[in-house]
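As structure tokens, the structure follows; a few thoughts come after it.
Here the complex is missing a single protein chain, while all its other protein chains stay put.
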Amino acid sequence: MAIIERPATDTPAVVAPTVPSAAYGALKRPVSTTSTWRSWLFTVDHKKLGLMYGAVALFFFIVGGLEAVLIRLQLAAPDGKVLNADLYNQMFTMHATTMVFLFVMPMASAFANYFLPLQIGARDVAFPRINAFGFWAFLFGGIFINMSWFLGGAADGGWFMYAPNSGPIFSPSNGIDFWVLGLQITGIASLTGAVNLIVTVLNMRAPGMSLMRMPIFTWMVTVVQFLLLFAMPVITVALFLLMFQRNFDATFFDVAAGADPLLWQHLFWIFGHPEVYILILPSFGIISEVLPVFSRKPLFGYPFVVFSGAAIGFVGWGVWAHHMFASGLGPVSVAVFSVATMAIAVPTGVKVVNWTMTMWGGKLQFTVAMKFAIGLVVLFTIGGLSGVTHSVAPSDTQQTDTYYIVAHFHYVLFGGAILGLFSGFYYWWPKMFGKMLSERIGNWNFWWMVVGMNMTFGPMHILGLQGQPRRMYVWTEARAGEGFFNLGFWNLIASIGSIILTIGVLFFLINIFVTARSKKQAPLDPWDARSLEWMTSNPPKEHNFDSLPTVGHLDEFFHRKYQEDENGQMQRVKSAEEVLKELEDNADAHIHMPSPSYWPIVLALGLPVIGFGIIYSIPLALLGGAIVLFGCYGWALEPSTATEDEIDPPSGGQSQEVVKVG
Amino acid sequence: MADTALHTEHHTSTGLSNVKLGMWLFLGSECLLFGGLISTYMLYRGRVGEGPTPSQVFDIPFTSVSSFVLLMSSLTMVLAVSAANQKDDRGTTLWLTITALLGATFVGGQVYEFTAFYNEGLGFTTSLFASSFYVLTGFHGVHVTVGIIMLMSLVGILKRSKVPGSKSETVEMIGLYWHFVDVVWIVIFTLIYLIPV
Partner (left out) sequence: MDRDLYPHLPHSGVTMTTEQTHEEATHQHGMSNAGYVKIALILAAITALEVSTYYIDFGPFFMPSLMIMMVVKFVMVVSYFMHLKFDNKIFSWLFYAGLFLAIGVYVAFLSTFKFFIA
């Protein structure tokens, strides 16, 4: 090899080679390109994949939101005529399915994909092609589920799909089949993503980045991946059993044949409870980044936040039957799960204490990101408190299946998970897009969302205790109860709240649009942040870091900017630009980046074809299987062009193209 | 300034191979999958409806031989990995092929067994015992079949020396998958076949 010269500082950005790599028979690799549609379709770059996850998740957020608004319009007044009973069932089923599986989970994936490698000082994930496959599988799975709207009606059994109600007798349309098969497809994405990110975190940290120096967002995402790894197979079993019943005449949930409906409930909730921690932990991670930055203080009790996150993940496996207190489990089971559920409040409480103590005594900056983060702490706590009341099995027996439960989970999911994601948007937008979202519009976004959210879900506590059951498609004046503040009143308030909430979300979309049109560039480190993802350009270069940083501290980036002086005060010694320049000046001469590939999207395409085949025609399923097989072989045989020994993982049989710096 | 590190080195934070870590994680998750199927069977094994009971259809001697065959395939698999580590291409190919053949014998035995059960009145939808039995053993059988396909594909790829990445590691990874499938059968054979209802 030639002698490596240090690149001049005014050299252009890294350019990937434009020659297609060596072919194996007829299977050529795609060429690495810059900004054509092909570069998105065949990319394996974690940042591009993160952006695509985010864009698709945002689209589904709007879809799920419209589904919710239709529900609220139907319930705004007595004898609603907006939705009939059948459509109503489809609407609440798909609202929840969309929000849980097609918005919150993939949006967390978006952030995880984009920022986890950056936060640990890596250049990509361990298995970039599997990462790409995961995105396409999610996209095709999400589209597949929603095609049911146009093909005979969507799934209508509730997002928890209790059997035998979800069986072919009570739900004869293909809606649930699309649901079952679509979730299997997205489930594959989650499982492969979990393996990918865990290996990435274990194996691809920058030198000196011990596990206890990783940012909390990375920690929480890692716990989530373990939850996904172990929970997804359980719902896979449940979905297969339901599929065999619906499509192949099995009787797993047919009571007349001797089946026990509780089988479904257990399998679903053994998945379902870890699932709710999957939904909330990434947002906990996001605000654990945001709160310290805007309190100008390090996170209080870092080890406690780490271990309580792991504890939540672990104890979360032991509480699932609290969703089944009224199902006839028997007093022993109910008592055991009741106590376990109370226990899980403890590690969550630990986190709330740590977040509060982080802010205590800090120099608080109430940016929009910070507002959303504080909003999470407050609103999630409210949701958690109603959750504690559910853990007391006798009172849950009254609460279950009423709007009190709906209130609880919307406080923790909207007030918790979603506000956390919005905090992430405002915090990380400058790094991803080189522009800051408008704080002015952001404030409108925040306040309209928070007021709207509380106005929608606050009254639901009352509605629940007044006796309004869940999944009831209409209410009448006769059933509304006496007095002014009856079901009618609170339903109307909730529905008005949902409109205010919608406008709040609209402000966010306006903010995106206005920001995109603005010419104002963001600085490299607008928030004076603490972690490694900020030690990059805006947006980060394709290879993330010109040279991989050696990590000496928790909050490494912060410690490169600030040093303690004789009086123990933190003094700024370098700017973000100077810190970045240090990396650039020491740039690695040869950086190996994984190459784009056709196979992830090809393999992913086979999956919905199998799905259609199972619903409509078995030969079609075989065709889908053939596409999958073709994809597997193409992938496995994809030629390697670089030498085996790589400077940067990923290793293990992948093609790499050499990227020259300078 | 060529990097002269060894071919077996992985520059990772743990020093462990990405693929190996990934495979063990996947196998950990498979425990939850098979656990769910086994538990469903355990719940429903006594619900035979009008159809035959387990003791009426199970042929323990036959299944014992099948189990033995699968167990021996684990031995041949580990011999294949050993050969691969010693860069013995012919030995590797030989033992991989024998493993695949033993696996195919096992699957053939399953097909024969299921056909016999069907002829004795145990169809897929006959009873809850039937459905959960076929789903559990069927999933296992599909896993074995996928394993056989991977083994034969690997033999084909090895013959053309076109393995991207480390050969011995690829053999080892498929070996891990194969042994896991064997280990699941160890559990199934004991819990489902040998413990009477």
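We just call them A and B in the order they show up, numbering each chain from 1.
Rule of thumb we're sticking to: a residue touches a chain if its C-beta (ideal position, glycine included) is under 8 Å from a C-beta of that chain, and two chains touch if they have at least 3 such contacts.
The shown structure was predicted, so the numbers you read here are calculated from the model rather than taken from an experiment.
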Looking at the whole complex, which of A:M214, A:M455, A:L548 or A:V579 touches the chain that is not displayed? A:L548
Check the options A:L116, A:I145 or A:A321 and report the residue that touches the missing chain. A:A321
Missing-chain contacts mapped onto chain B: 1, 3, 5-6, 8-17, 20-21, 24-25, 27-32, 34-36, 38-39, 42-43, 60-61, 64, 67-68, 71-72, 74-75, 77-79, 82, 172, 175-176, 179-180, 182-183, 186-187, 189-191, 194-195
Residue list for chain A contacting the dropped chain reads 202, 207-208, 226, 229-230, 234, 260, 262, 266, 270, 317-318, 321, 329-330, 333, 547-548, 550, 586, 588, 647
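By our rule, only the chains that are shown with their structure count from here on.
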Chain-centre distance (mean CA atoms) for chain A and chain B, in whole Å, is 33
Residues of chain A touching chain B in their complex? 1, 3-4, 24, 126-127, 191, 194-196, 198-199, 202-205, 209, 229-234, 236-238, 240-241, 244, 248-252, 257-260, 263, 267, 633, 636-640, 644-655
Given the complex, residues on chain B that touch chain A span 1-3, 5-7, 9-14, 16-19, 21-22, 25-26, 28-30, 32-33, 36-37, 40, 43-44, 47, 49, 124-125, 127-128, 131-132, 135, 153, 157, 162-166, 169-170
